[in-house]
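A single protein chain has been omitted; all remaining protein chains appear in their positions.
Up next is chain A:
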Amino acid sequence: MTPFLTTPAPGLSRRGLLGGAVALSTALLTGCGTDNAPATAPSGQPKRGGRLRAAFAGGGANETLDPHLANLFVEASRAKAVYDKLADYGPDVSIQPRLAQRWEPNPDLTRWRVSLREATFHDGRPVRAADVLASYARITDPKRAFRAKASLAMIDLRASRAVDDRTVEFALTRPFAAFGNLLAAFGAYIVPEGTETFDRPVGSGAFVFDSFQPGRSLLLRRNPDHWDGPAYLDELEYVISNDESARINALLGGQVEYAHDITPTTARTHAGDRRVAITRMANSTMQGFTMKVDRPPFDNRDLREAMFLLTDRQQLVDTVLSGAGQVGNDLYGKGYQYYAADIPQRTRDLDRARFLVDRAGAKGLRITLDTAAVASGFVEAATVLADQARQVGLTVVPTTGNKDTYWKDILTNGVLACYRSGAMPIETHISQRLLTNSTTNATRWARPDFDALYAKAVSSPDEAARRQAYGDMQRMLHAEGGFLIWGFADFLVATSPTVGGVSADAPANTLDWARFDKVWLG
C-alpha cells in the first residue's frame, strides 16, 4: 500500500469498484462467449474435499459481510459464496436464473411474476417470497445508499406482493422487458427477512459461515444442502493481501492456492513456472476515454470522429494492458448479449483524422486529459493517447488527479478522461450512463432520439424489435458518441496447479468469476 511497492492494480483501487472492474481477452473474440470451456488445465475429474485458501485485496479492519454493501472484489466474491441472488450474469452477461426459477410478465410488461426455487437458508428456514421482498425493501430504503438501489428503483414495492411462499409478483413503475437485469443487479442478494446484522451471516449460498476477522480472513464451510449441488471444497478461506506481489508470493510459497487479480506483468513473469497456472477471463473490463459531448471542444462531432480515428488501439492494448486484452470498437460490451458485432471494427486513419481536426478548426488545440492511478494502466493510457494525438496536430495534456475522488471529479468536470467499467448488461450500461436522466453520465450524451430507442428496447415485448433497437443505439454511439472504447482487458487469476474448475469464460462481475463452489483441489 505504499507508493513504491504497488502498481495501482485494479484490486487496489480500494473502494474497488466492480461496477467499474477490470479486464478481458482474446480467447472469446470469435464466439459470443457461450461455450463453456473450462479455463485452467483442471486436474482431471472434480474431487471432493480440502480447504482452498484464496488471497484477495481487501478493505481493511473495517470490512463487513453485509452483501448489500459489497463493493470490492473480495466482498463481491464472499457475497456470492454465502448468498444467492434471484438471477445472475452468465458468461455473455445474459441473465441466468438462480433463486428465481423463472419470471413472467403481464402483457404490458409492468407486472412480473417470479417463481422461487425450493431453497433453504443456512439455518434451515426456507427462502420465501417475504424474504425476497424484505431484501429488496432493505436495498431500496430511501434513507440508505446501497449500490443496487438505483437498479431496483424501478420496482414499486408497495404495489408488489407475495402471492404465496414461493411466488412474488413485482409491480414496476413502467414497462420493462429486461426485468432479469434487475434481479441480477450487483449486490441484489437475498437475505432472510429482518436481517440487520451480519456478524454471523446466514444466506442460502453454497458456503456456510464459520469465522471472520475483518481485514484478515473469512472461513466458510460447505453447505451440504445447497440447491445448486454442494460445493466440492470442504472449506473455503478468504485471506487478505492488498499487495499484488505479496499475493503471488503467498501462492508461490504454498500459503494460498488462489491469488485473485494479477497483473499481466506478473502473469508473463510466471508463464513458464509450473507452480502457477494463470486463468484469463476475457472481456472483463472495458477500457476507454470519455469525451464530454455537451461542451467544447468535443461538442464538435468531427473532432470526436477524429479522436476515434487517430487512436491506435492495438498499441494501447500492447502497452497499457501488456497484450492481455483485445481491441474495442467504441462500443461497450464486446461479446455480451445485444452487442452489435456487425458494426465493422474501426481502424486507424491518420489522414482522415487530420482532415477532421482541420475541419473542426482544432489544429494545435490543447486538450486536458484527466487521469489518476485509479486502475492499472490509467496513467499509461493517457500518455499513450497523448503521443498518438500529437501525430494529427492535437496537444493532449494528461493531468493526474486524486484517485480517491476521481469518479466524482470526472463526472461533471473536464472534457476528456480515462474511463473503465466492469461487466454489466448493455441495457444497464445505457440506462446508467447514456440517457438524458442517467445519474452517472460521464459523456453528457443526452439525445431525445436515443432515449426513445432505449424506451423501445426495454418496453417492447418482441425480441427482434428489442435487438433492432439495441443495434440502432449502438450505431449512433459508434458514429458520434462520447465513449472512445479502445479495448477490453482480461482479468487474471493465478492458481496452484492443483486447483481445478476455475472458469475462464467468466468476465469479472459475472456469476462464475471469483466463484468457488464449482472449484476443486486435485
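Convention: a contact is a pair of C-beta atoms (placed from the backbone, for glycine too) under 8 Å apart; a residue touches a chain by one contact, two chains touch by 3 or more; residues count from 1.
Convention: contacts and distances are computed from a predicted model.
**Q** Mind telling me which option in "Sulfur carrier protein ThiS", "Glutamyl-tRNA(Gln) amidotransferase subunit A", "ABC transporter permease subunit" or "Multicomponent Na+:H+ antiporter subunit C" is what UniProt lists for the chain we can't see?
**A** Matching "Sulfur carrier protein ThiS", "Glutamyl-tRNA(Gln) amidotransferase subunit A", "ABC transporter permease subunit" or "Multicomponent Na+:H+ antiporter subunit C" to the record, the invisible chain is "ABC transporter permease subunit".
**Q** Given the contact definition stated above, which residue among A:255, A:300 or A:498 touches the chain not shown here?
**A** Considering the complete complex, A:255 is the one touching the chain left out.
**Q** Could you tell me which of A:94, A:135 or A:241 touches the chain that is not displayed?
**A** From the options A:94, A:135 or A:241, the contact with the absent chain belongs to A:241.
**Q** Out of A:174, A:200 or A:216, which residue would touch the omitted chain in the full complex?
**A** A:216
**Q** So which bits of chain A touch the chain we can't see?
**A** 1-2, 4-6, 14-17, 19-20, 53, 55, 59-64, 71, 143-145, 147, 149-150, 213-217, 237, 239-243, 245-246, 249-250, 252-253, 255-256, 402, 404-405, 407-408, 411, 421, 439-440
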